[in-house]
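A protein chain is absent from this complex, but the other protein chains hold their places.
Up next, subunit A:
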């Protein structure tokens, strides 16, 4: 007699899955994914980040672990822990490259195969949140990720935009992607909205202003942070060096909006759980 025990899925211990999307490139998806993870960690949560940007993986460097390797265990691939606490764990193709400058020149099918593995084979353990950072667009990576995650009922998506019409135009398409794939939109973040000159405090709207907020209103989705995330050289510098911006720069101009976004996500979680 054989008794077949069902394998415990590697995502069984993950309480909430959150996708960070944007039709547009360079608006701050990886930045927001990173800062959200850091904020949630500071609220005592265990967080994982799955980086499915296979051509331009930014996450490892943002945590200063770009030189780490991925090891295997019985249940699959061990994610890379950011520190001793093991409160933030990461998976990215960045860890799998022989040399950091190696280009991943893959067509769709090969990308899809790796994404399936990333979803099924990473031994995340118990997590409060799994944040999925994505490349820009509505193509292979996005279709495959949503298809692979569907059985686990992803919580929803955060859409990131910058204020100008050119960005908002692409994000509107991403909203359509969410609608067509049944992904709930938790809200829109307007990033890079305004720069306060450190010398004279004059605020300049380098990439325009208000487009994200308007889009949220037009689409009937929450405007996360209830204010925009400004351009903040301390934030850029922090990300370059893989530092913990949330802990080290609480007085910085981007901090209030980022902290607020994390709080709204947490509030949304507790509402859902109750």
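Throughout what follows, a residue touches a chain if its C-beta (ideal position, glycine included) is under 8 Å from a C-beta of that chain, and two chains touch if they have at least 3 such contacts; residues count from 1.
We adopt the following convention: contacts and distances are computed from a predicted model.
Missing chain, UniProt protein name, picked from "signal peptidase I", "Enhancer of polycomb homolog", "NUBP1 factor" or "MPH6 phase": "NUBP1 factor". Note that of A:100, A:151 or A:250, the residue touching the chain absent from this view is A:100. Residues of subunit A that touch the chain left out of view are 23-27, 30, 55-56, 58, 61-62, 100-114, 117, 135-140, 142-143, 162, 164-166, 169-170, 172-177, 180-181, 195, 197-200, 202, 204-208, 231, 233, 236-237, 239-241.
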